[in-house]
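Of the protein chains in this complex, one is absent; all others appear in place.
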Amino acid sequence: MKSVTASETVVKTTAARNIGSSPGLQRSVRHYALEVFALLAGAVIWESLGWSLGLQWLPPFSQVLVALVQFLASGLILSNLQSSLLSLIVGFALSLVFGLFLGALMGRYRVVEKAFDVYVHALFVCPSILFAPIFFAIFGLSDASRIAIIFVYSTFVIVINTATAIRTVEPSLVEMAYSFGCREHQIFTRILLPASLPLVFAGIRLGMGRAVKGMINGEMLIAFVGLGALAQKYGAQFDAAKVFAIAMVVLIIGLVSNAFVQALESRLTRWAD
Amino acid sequence: MNKHALRDWGPRLAVLAVAVALWEYFLSRSQNFLLPTFSHIATGLFHLIFFEPRFWEALYISNQALIFGYATAVMIGVPLGLIAARLPWMDRFLNPYFAVLLVMPVAPLIPIVIIALGLGLAARVFIVVSFALVFITINTRAGVRSIEPTLIEMAKSFGAKETQIWRRIIVPGALPAIFAGLRIGLGRAITGMVMVELLLVASGLGRLLLEFSGRMQSDMVFATVLAVIIEALALLSAMQFLERKIAPWAPNISIG
Partner (left out) sequence: MIRVKNLTKEFGSMDNGGGSVLALSSIDFEVRDNEFVTVIGPSGCGKTTLLRIIAGLISYQHGEVSIDSHPVVGPGPERAVVFQNFALLPWTDVLGNVTFGLDVRGATKNDSQAKAKELIKLVGLEGFERRLPKELSGGMQQRVGLARALAVNPRILLMDEPFGALDEQTRRLLQEQLLQLWERERKTVVFITHSMEEAVMLGDRVMLMTPRPGKVKEMIDIPLKRPRPPDIEKSAAFIEIKEYLWENLRAMQTDQP
């Protein structure tokens, strides 16, 4: 039961992969023409509906863009963005360290795997937002709460992917290294580490996406600072354009960080097919 | 088989024991006198389940959004995914939206939903749907696309009509991925329900949690969260069990 779930997370999200990868600008423009057209068409429809329907909750797309630009220009978004991003980085860094470490141990040693697999699996499938009230009770209205939520959101996908990555290293490579006289630590650094890199990166990418979700979900609930708090504030003011703009900012953060990890990944795993 | 099961549980229980020990240690060191010990949480949970009718009432109310929302998401998402996979032009058109929606967090848009639909059941159902829909659709679509084209060719060569191809090849072939999508969608729907409860604080579990924390009954707060975690795990395990039963040959593609 558990191994089924473990291998699923290992598959890269093909949709998210398409964004941010451009082999050559000309080639990619032609290739994605229809997709770009689809998005533009949607924007146009949004725009016209916004003007014609005049609903409070559906401002024209252009107004959203204006709000977005205003945000980026003014200092307002910057300070909130900074605070959000700081928590994101700290939380994600912690989950990377913990996730890679536990995942590596679980992948290498069956005992460790057996000991932790039930919990890792449970924490992975369980909606992470459920821990928000708990962290709020422990840490109160502080950065620690937000960081803890981000940690819970992203760690377990990293653990599972790392464990699977190490466990599925081709045994013949390990045997070969052993036949040439490699000791345990050499097998780890020379074989397990590089061989597991592609799948580990898949986990890191997924973890990154989860961390961003954790950041914004956590901030919506424990809202005193950051983008989530802003969204709440503008929601209370019935300013839909600004709320949409914030959602777009978060979306951009997600896409940029995904592209970043992907670029790193392709540089480090050029040898993989 | 039994001997091995016991051997597995040894280290597992050891980890649990260490975790509880760490928690108790952390408690003893912290300034926060409100934090409950492990036994407090356990008794709180017991009390909640057996002696607190308001818990079950709240659970009932909150789960309405979950049930209606999830059912709607499934009834829209699966057909949408099937159609998107079969009509290439529509698929390419919708693709960028799927990609965006996968990465886009729904939570910041909740205030907009509130503006549009207010604070009632409609809003809550809508939010649950928006959490779950994309994942169900995408996995359904992936399932259809994972079917070997040669199988469809083969069916056509025997003269099968579109409806027959659907019934005999596409639906059975996509079933494992569809179920994976249903399971992931369920997890997302539960997340949506929890977000709704905690943000809207309407009349269900969110309200209960607010009351408990207002009265500084942190053991009850923990117990309530634990109860919801148990519900979530139970539902998801049931789903996974169903998934294994329906499609033991599941090829392990799933998105989310």
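By letter and in written order, the chains are A and B; residue numbering begins at 1 in each of them.
One rule holds for everything that comes next: a residue touches a chain if its C-beta (ideal position, glycine included) is under 8 Å from a C-beta of that chain, and two chains touch if they have at least 3 such contacts.
A quick note: this is a predicted structure, and the numbers were derived from the prediction, not measured.
Trainee: Touching the absent chain in the whole complex: find that residue among A:112, A:125, A:148 or A:191.
Mentor: A:191
Trainee: Have a look at A:46, A:178 or A:238 and name the one touching the chain we're not showing.
Mentor: For the chain that is not drawn, the touching residue is A:178.
Trainee: Mind listing the chain A residues that contact the chain we can't see here?
Mentor: Chain A touches the chain not shown through residues 170, 172-173, 175-182, 186, 190-191, 194-195, 197, 269-273.
By our rule, only the chains that are shown with their structure count from here on.
Trainee: Could you state the distance in Å from the CA-based centre of chain A to that of chain B?
Mentor: Inter-chain centre distance comes to 18 Å.
Trainee: Considering only the defined contacts, which chain A positions touch chain B in the complex?
Mentor: Going through chain A, the ones touching chain B are 1, 4-5, 7-8, 11, 13-16, 18-19, 34-36, 38-39, 42, 55-58, 111-112, 114-116, 118-119, 122, 125-134, 137-138, 209, 212-213, 216-217, 220-221, 227-228, 231-232, 234-236, 238, 240, 243-244, 246-247, 250-251, 254-255, 258.
Trainee: Tell me, which parts of chain B touch chain A in their complex?
Mentor: 7-8, 11-12, 14-16, 30, 32, 34-35, 92-100, 102-105, 107-116, 138, 142, 180, 187-188, 190-191, 194-195, 198-199, 209, 213, 218, 221-222, 224-225, 228-229, 232-233, 236, 240, 244, 250, 252-256
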